[in-house]
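In this view, the complex is presented without one of its protein chains, the others remaining in place.
Showing subunit A:
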Amino acid sequence: MSSDIGGSTALAAGTGKSDADGPGGSRGARSGGLLAGPVGRNLGLVVALVILCIVGVATAGDRFASVDNVLTILRLASVIGVVSIGMTFVIIGGGIDLSVGALVALSSIWATTLATQQMAEDTHWIVMVFTAVVVGGVAGLVNGLVIAYGKLAAFIATLAMLTGARGLAEIIANRRTQIVRDSDFLAFFSGDVLGIPTLVIIFALVAVAGWVLLNRTTFGRRTFAVGGNAEAARLAGIRVQRHTVKLYVLSGVCCGIAAVMLMARTTTGSSTHGTLYELDAIAAVVIGGTLLIGGRGTIVGTVIGVLVFETLGNIFTLNNLSSSAQAVATGVIIVLAVLLQQRLATGGFSFRRPSSGGQAGGPVLTGAPSGAVSGGTTTDGGPGGTRPAPPGKTL
């Protein structure tokens, strides 16, 4: 184990990630800005969310700001949120998973067949949860094996899984919607703990677990390393292929959990569940500041990204506006949030520069170390920055 840690520390230095700076480095560090930390990287998104909330309060007043409504937004965000967290890992690891929506559908179907429900009735509803998570995990394993060892492009392999898994779901379900009959299952997952819906709690738990896994474990370090530069990671002693497999299994397991949540939310399993989740999740992950080419990203950003989209939908419904207008607004928000974020993170607002550089303590506190350690290597052609695709890369 000790050499494990040694390897990963050496690696972290090699790919320009330092403990002080936190994973993902930061482009803001180049300008030595105060916005170099995770807050800075997600500031654009936070601003977008705050603006949305202000718009919500201004247009819908008490109905928007009510506890019930906020909980509704959180509850609706929780399913896609869990999927997005799995997606965050895959994308940081340099891959992509287009099959998430289909895996949610397949897991929900598999866990609600009469046979499974009968077994759950005879034993405990945990059987349904187990089934969904295992189905998601196994499908993720297949994805991972095909991508890592079969050398298929992740885009193609998961695209195949997208159509295949949904087709299988349709076959198993005979294109019917399967009603969940286990009332204990529904009572548990649709209930609440101290007024907070169980689904929201699950989402929070998954998010926290994801954050810890990404930022506080060797697994997380390796994910950044593999996504940043697969060849460098391999030379640093990481088994890139095996790690890639794990990432897809993780994403699959997240889909299984999301399927359970969706079964509780809709009281059904259906092959239409999770339609277009892949795009929603990728959108949330990307506006959350994760690089689509891998090597950088945050869980916090993804969570805020999911909340932005869900809040938007809520505001449009509260104001009785059409779904077409909402689609346009969603597109505009994606572009604006990412633009805003880039400006803020790269110090596009020039007044930041003198303020941090002028003060005596400024450079010592943040500017100099992070600029030297990660700003330089992460973005400027170091192993973590833009790079030619190495031969062993499994993107």
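Criterion: a contact is a pair of C-beta atoms (placed from the backbone, for glycine too) under 8 Å apart; a residue touches a chain by one contact, two chains touch by 3 or more; residues count from 1.
We adopt the following convention: contacts and distances are computed from a predicted model.
Visitor: Considering the UniProt annotation of the chain absent from this complex, which name among "Redoxin family protein", "Formylmethanofuran dehydrogenase subunit A", "Branched-chain amino acid transport system permease protein" or "Monosaccharide ABC transporter substrate-binding protein, CUT2 family" applies?
Guide: Cross-referencing UniProt, the chain left out corresponds to "Monosaccharide ABC transporter substrate-binding protein, CUT2 family".
Visitor: Can you tell me which of A:72, A:215 or A:330 touches the chain that was removed from the display?
Guide: Counting the whole complex, the residue in contact with the absent chain is A:72.
Visitor: Among A:177, A:215 or A:330, single out the residue that touches the unshown chain.
Guide: Of the candidates A:177, A:215 or A:330, A:177 is in touch with the missing chain.
Visitor: What is the set of subunit A residues that contact the non-displayed chain in the whole complex?
Guide: Within subunit A, the residues touching the omitted chain are 1, 3-4, 7, 60, 63, 66, 68-69, 72, 75-76, 110-111, 113-116, 119, 130-131, 134-135, 137-138, 141, 170, 172-179, 190, 237, 239, 242, 245, 249, 262, 265-268, 270-275, 313-314, 317-320, 322-324.
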